[in-house]
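Take a look at this one; I'll ask things after.
Right after this comes subunit A.
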Amino acid sequence: MTEPILRVTDLQKYFGDLHVLKGIDFSVEAGERIAIIGGSGSGKSTFLRCLNFMEMPSGGTIALDGKPIGKPHGRDGARRYPESELCTVRERVGMVFQQFNLFPHMTVLENVMEGLLTVKGMRNAAARERAVRELEKVGLGTKLDAYPGKLSGGQQQRVAIARALAMEPEILLFDEPTSSLDPELVGEVLRVIRQLADEGRTMLLVTHELGFAYHFATKVIFLADGVFHEVGTPDDVLKNPRQERTRAFLERFTEFGF
Partner candidate 1 sequence: MSYHWDFSGVWSRWDLLLTGLVNTVKIAGISIVFGVIVGLLLAFMKLSPRRFLSVPATAFIEFYRNTPPIIHFFWFYYALPVLANVSLNPFLAAVLALSTQSGAFYAEVFRGGIVSIEKGQWEGARALGMRHSQLMRRIILPQALTRMFAPFVERSFELTKTTALASTLAYADLLYQAMLVNSETFRPLEVYTTIALMYVILLVTASTLARVAEARLTAYR
Partner candidate 2 sequence: MDYQFDFVLVLRSLPVLLRGLLVTVELWVPSIFIGLCAGFLLSLARLSKSPWLRMPSLFYIELFRDTPVLIQLIWFFYAFPIIIGVQLSPFAAALLGLALNTSAYSAEIFRGGIQSIAQGQWEGARALGMRRSKILQRIILPQVFKRMLPAFTNRAIEVAKMSSLASVLSVHELMYQGRLLSSTYYRPLEILTTVAFIYFVLIYPGTWLSARLERRLAAKA
């Protein structure tokens, strides 16, 4: 058995009194593509965001290459995370957001170069070369000098993917990358993600596009009530769910299907 890149043990997350994640154990191995599905407000985003510390876990540990991140602190299992360590983790675990979060005051090219210059400390020429390569890969080689505000949602999301890819992360997290797009723009973004899958990248994807999840994922997780309710292959979870709860969730999606 190979050592997982990322291992999560007893992950807990509270927002005030609201207990969102209730002890999740989980690991990601190289080359895995994991789709996370679940009802609105079930904690999918929170879970994903804990993995690169956009949210600070309230308890449990997250380990990269077997090494737990942060240091124990206080009684209740919470840990303290020094900024330098989080920056290293985030460099290795990239993220693509639902709202793109591109920097509006920078051109497309500058957006992709930004992390290379400031975080990786690359020289301008090298950063530029890599940024252009990534942008060409997502089909935006002609938009280098445009500002994000002038692009369509689909194009913006592809820039965001190029920006994350340029950092050469070991794991890529996608939080509903197509949810804020017009229907006709969803395809161009999903095609890019599929292309990444074909390259054998390790990815986690929160999505409501069950059809895409079925073809994309090596593993599907149904999250409900703050725990992994059902985990398995796409066929297991999406076609032959064993849990009543999973079945009910999937039925709502097929209600108006054809």
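A word on the picks: all candidates are chains of the complex that A comes from, given by their letters.
Keep this in mind: contacts are C-beta pairs under 8 Å (C-beta built on N, C-alpha and C of every residue); 3 or more make two chains touch, one makes a residue touch a chain; residues count from 1.
Treat the numbers as computed from the prediction; the structure is a model and nothing was measured.
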Subunit A: touching candidate in this complex (1 or 2): 1
Of subunit A, residues touching candidate 1 in the complex: 52, 54, 83-84, 87-91, 94-95, 97, 99-105, 114-115, 118-119, 147, 149, 160, 163-164, 167
